[in-house]
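Mind looking over this structure? Questions follow.
Not every chain is included here, but those present sit where they belong.
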Amino acid sequence: MFVLVNLKAYDCDAVAIAEAAAEVATDADARIAVAPQAVDLAAVAETGVETFAQHVSPNGHGSHTGSTLADAVAQYADGTLLNHSERRLRLADIDASIEAAHDAGLETVVCANNPEQIAAVTALGPDAVAVEPPELIGTGVSVASADPDIVEGAVAAAGDVDPSVDVFCGAGISTGDDVLAARDLDARGVLLASGVAKADDPRAALEALVAGL
Amino acid sequence: MFVLVNLKAYDCDAVAIAEAAAEVATDADARIAVAPQAVDLAAVAETGVETFAQHVSPNGHGSHTGSTLADAVAQYADGTLLNHSERRLRLADIDASIEAAHDAGLETVVCANNPEQIAAVTALGPDAVAVEPPELIGTGVSVASADPDIVEGAVAAAGDVDPSVDVFCGAGISTGDDVLAARDLDARGVLLASGVAKADDPRAALEALVAGL
C-alpha cells in the first residue's frame, strides 16, 4: 500500500511532516510520500521523503508565466498528483500533463470522481488513478467504509481498461482501519490530506495509518 | 453518415444555412445537422433542420449566470457538441454535461484530440465521439486523408471501450471525397465548419458533401 499525503495549502510545517513521514516509512517499511506546495518541493525533498507535486502544467519549456513545469518539478520530486478535485483539468490537459510528467521521469497519480471518470483517465495511461467522491472529501468519513461500491467500481473500471494501472482510494481516509478497508477492496494506495496535515501529532497519525500493514 | 455542421461564431446567415441543410438532407435522404450559437438555436430549429448546440453546461437549474443549460437547449435542439477544441472542458464537466444532456433528451457528440482521449471520453458514455487533431482544424486538409491512422486508431480505441459509441471524424473535412474517405475508415459521421459556413454557396457545399453517399 502506498500512502500519499497531500499537504494542500494547509497552514502546516511541511518539512516537519516530511521528516516524520520519512522516518515512519523507514521504520514501518511502508511507502509514504508527501505532496507539498510547489514552493516547498525542494525543502521537502531534502528530508529524503518520497516527494510528489500537487500538479504539473501540460506545457513544455517556453513562454508560460506562472506555470509549474514537470521538468522543474522533477529536479526534486518523484511524482505528481493530477486533476485533484481542487485543481480539475481539462481532458486534453490531463493527457498532456501525464505525457509531460512521464517525459520528465515523474510518476503520475490522476484523481477522478467516480468509476466512469476513473475508466476515462485510465485510458490516458497514468501510473495510478485515485477515486475521490467529492462529497466525502474532508469529511473524515472514509470512502472505503461509506461507499465501498465506488471503490470496487473504480477498481473494476480501471482493470477493464488497463490492468497495469493501480487504483488508489481517497476522500475521508484518516485511520489505519481505513487503509486496511481500502486494501481489502483491492486499492493499492490511499490519498489523504487533513488526517495527517492537520493532525495535532502528524507522526502519530502516520504511524497509525501504516500500523496494520 | 451523419454530417454535423458547426457554425462556430462565424459571420454567416445561420437561418439560410439551416434552410439549405434541411432541404439537402431531404433531397439526398442524408442526415445533416446544424450547430449555431445558443442565441440562434430557436431560429435554426424553426427551419426544421436537425439542430445541435455547440455546448451545454454541466449545471442543472439554479444560481448560475451566463450558463447554457441542457434543459434550455432541449426546447429547440436535438443534440449537442461537447468539449470542442475551442471549448475544452474539465473531465468532470464532460461527465456532468453528458449526463445533463441525456437527462434532457439531447444526443451527445464529444470531441477529442487523439485515440487516447477518444477512449477516455467513450468511457463516459456519450452517443458519439469526434476525433479532431487540433493541428488540422481549419486547414482544409482532411484528417481522413492526411492522417488516416488517427481515424483508424480512434475507431479502434472507442470500439475497445464501448462498441455502441459511434466515431465521427473532424478537422479539415470539406469535400464529398473527404466524407467517403471517412466512411471507408469506419467513421459514422463527419464534423465540419468552415467548409460549409464560409462557403460562397453553402447549399452547393452541402450537396457536394453528401453526393457520394
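By letter and in written order, the chains are A and B; residue numbering begins at 1 in each of them.
Methods note: a contact is a pair of C-beta atoms (placed from the backbone, for glycine too) under 8 Å apart; a residue touches a chain by one contact, two chains touch by 3 or more.
Remember, it's a predicted structure, so these values are computed and weren't measured experimentally.
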item: Given 2 visible subunits, total identical subunits the whole complex contains; value: 4
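By definition in this document, only the chains that are shown with their structure count from here on.
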item: Equivalent-chain rotation between chain B and chain A, CA atoms, steps of 5 degrees; value: 180
item: Inter-chain centre distance, chain A versus chain B - centres from mean C-alpha coordinates, in Å; value: 36
item: Residue numbers on chain B that touch chain A, as the complex places them; value: 83, 85, 88-95, 112-114, 116-117, 119-125, 157, 161
